[in-house]
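Accompanying notes for the structure given below.
One protein chain omitted, others in place.
When the chains are written out, they are named A and B in that same order, and each has its own residue count from 1.
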Amino acid sequence: MKPSPALQNTMTWPQRFLIGAVLSWFGLLIFGPAVALARRAFAPGMGAFFEALTDPDAIQALLLTLKITVVVTISNTIFGIGMAVVLVRQRFWGRRIVDGLLDLPFAVSPVIAGLMLIILYGPKSEIGSRLESIGFPIVYHLPGMILAGMFVTLPLVVRSVAPILEEIGSDQEDVASTLGADWWTTFRRITLPTIRWGVAYGAALVVARSLGEFGALLVVSGNIIGRTQTATLYVHDQIESFDPHGAYVMSIVLATVSFCILVGLETVQNRVRQREYAAETNEDDQGAVRQMRRH
Amino acid sequence: MSSTVAERRTSLSGKLLRWSCLLYLGIVLVFPLGGVVVKAVSAGPSKIWAEVTNPFAWHAIMLSLGTAVVMVLISVFTGTATAWVLARYEFPGKGLVNALVDLPFAVPTIVTGLMLVALFGPTSTLGVVLSGFGTPVIYEQSGIVLALLFVCFPFVVRSVQPVLENLDPAEEEAAATMGASRWMIFRRVTLPALFPSIVSGAGLSFSRALGEFGSVVMVAGNRPMSTKTAPLYVYGEVEGFNMEGALAVSLVLLTCSLLSMIAASKWAERQG
Partner (left out) sequence: MDIVVRNLSKRFGNFQAIDDVSFAIPGGQLVALLGPSGSGKSTILRAIAGLETPDSGTIELVGEEATNLPTQKRGIGFVFQHFALFRHMTVQQNVAFGLEIQKHPKAEVQERVQELLKLVQMTNFADRYPLQLSGGQRQRVALARALAPKPKVLLLDEPFGALDAKVRDELRVWLRRLHDESHVTSLFVTHDQQEAFEVCDQVVVLNHGKIEQIGPPQELYERPASPFVTEFLGQVNILRPETILGMQLDNERPLPVRLPGTPGGSIYVRPHDLVISREPNGLPGWPARIKRLTPLGWLARVELILPDSTPVHVQITQANSLELGLENGLDVYVRPRDLKVFEESSKAATAINYVI
C-alpha cells in the first residue's frame, strides 16, 4: 500500500539518495558478480561455450545431477506432503519434537550434513560396512549423494505445505468423508487440489537446492580422482585443475536454470496471492477506495 | 478445530502414513544425528575439548563467528534499507530488483563463489584496482565477509519486507496527526514494529553464515590460521580422516547456529 501524503509527498533528495544507495549496493553485490560471470563464460565466443558444454565430463556431470535431483525431488515431495498431513492433522506424542527436528537441516552446515552421513553410513561404520558387504555401498557412491540431497532439502516441501493445510482446516475433508469418500479419495479430490500450489512451490525449491548442493556432496563423494561428479563438483574440480572456462560455462548453466526456477516460483506465488486477494476484496466499506489507492 | 483433531482417533491408514514418514525422517535425519551424538560420547569430552582448543580449530571457529558477526551488522542496515525502498517507493527497475533479491537463495553457492571471483578476483579489472589500493578482497578475510553478504542478502530483506508491507498505515498516520515528523514516525512507530523481523532475519543470516561452505571455498583461499573458516576446517579434517577433529568443530558450529536460530525465533515470537 502506498503511504499517504502526510508521510510521502513528492520524492525528496534524501529519499532519492537512499534509493540510489540501495541500488548501488545491490548492483555491486548481486547484479555485478552475475554479469561478470556471464562475461567470463561467453568471452571466448559461442563456439568455445558449446565446446565446453558438450565436453563428455560436463555432460556426465549434468546427467548425474539430473538423476540425483529427480530422485530427491520425487521422494522428498512425497515425504513432504505426508509429513505435513501427519503434523497438521494428527496429534501424537512427540509431534512437537518432530516439528522442531524438521528445521534442523536449515541450521546444519552442508559439510556437517555430509560428515553426519559418513559417520553413520560410511564404510567404517557398522551400518555402512554391513550394507557394503551385501553389495549396497552408500557413502562415496550414488546412494550417499542422494541421501545428502535428501538431508539438505528435507524441510522444504513440509514447510510450504503445512501452513496451507493449517489454514484451510479439516472442514472440507470432513464434509467429503460424510459424503462417503474414503481417505484416499478425500486426499486426491479435496486435499491435494487445495495444496497443489504449495506442493509445486516446495518441490521447485527442492529442485533448485539439490541442483546446487555442493558441500554435502563434496564430503560424501570423497576425494577420489575421477570420482562420479555432479555439476557443482565439476565446477569445483575444473577450478582446482586450472581450467576455469569449463567451470564458468557450467556455472552459467546452473545459474540460468536456478534463475528460471526463481522466476517460476515468483509466478506461482503471485498466482496464489492473486487468488487469495480476489476472495478478499469488497469485504469492507473502504475496500473499493483502498483498492483505488493502491493503483 | 485443534480439539476435534486431538479427540479424533487416528485411523489405521493414518498411522501407517505417520510411521512411514517418521521412518524416512529417521533414516535421513534422526539416525545420522544420533550417530554423531554416539560418536561424540564415545570419543569423550576431554578428547572433543582438546580438538576444539587446538589452535587451528579455534582460529577457524573464531574466524567463522567473527565474519558472521561483521556480515550481520552490515546486512541489518542494507537489508532493512532495501526492504524499505522496495516496499515504499516506485522507481524504474524495481520489479527486476525485487525478483533478483532471491537470487542468492537460488544460485548454487559454488557458483556464487565463482561469480565473486569473476568480479572482484585478481584477474578482474576491479580486483586489480582493489589490490592497487592495497585492499584485495578475494582470498582475504574480507572476501569471506563479501561471500556471506551475498549468500545471506535475502534473509533480512525478506523478513522485513512483508512486515513493512502489511504494516497498518493508520499507525503511521495516527502519529502524523499528532504532529510527529517523518523521522520521528520512523524511529518511534515504524522501527519498533519492524524490529522483531529485523532480529529474526539477522538470526537466520548468522545461522546460515556459520555453515556457509561452497562460496567461501572459492573466495577464501583456504589458508590455515588466516582464511580457513570452520566449515572448511571440518572438510579438511574429514579429508584427512580425523573424524574426531571434524566432529568437535561441527558440534560447536551446530550449537552456535541452532542457538542463534532458536533465539531469533523466540525473540520474534515474544515481540510479535
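By definition in this document, a contact is a pair of C-beta atoms (placed from the backbone, for glycine too) under 8 Å apart; a residue touches a chain by one contact, two chains touch by 3 or more.
This one's a predicted model, so the numbers in the text were calculated from it and none came from an experiment.
Touch with the chain that is not drawn comes from one residue among B:Ala175, B:Val199 or B:Val234, which is B:Ala175.
Although one chain is not displayed, chain B still touches it through residues 168, 170-171, 173-181, 184, 188-189, 192-193, 195, 271.
Convention: only the chains that are shown with their structure count from here on.
Computed centre separation for the pair chain A/chain B is 16 angstrom, with centres defined by C-alpha atoms. Interface of chain A with chain B (complex): residues 1, 3-4, 6-8, 11, 15, 18-19, 21-23, 25-26, 29-37, 39-40, 75, 79, 82-83, 85-86, 89-92, 98, 101-121, 125, 147, 150-151, 154, 169-170, 183-184, 208, 211-215, 218-219, 223, 232, 235-236, 239, 247-248, 251, 254-255, 258-259, 261-263, 265-266. Within the complex formed with chain A, the chain B residues making contact are 1-2, 4-6, 10-11, 13-14, 17-18, 20-22, 24-25, 27-36, 39, 78, 81-82, 84-85, 88-89, 91, 93, 97, 99-112, 114-116, 118-120, 124, 146, 149-150, 153, 165, 169, 172-173, 176-177, 182, 185, 204, 207-208, 210-214, 217-218, 230-231, 234-235, 238-239, 243, 246-247, 250, 253-254, 257-258, 261.
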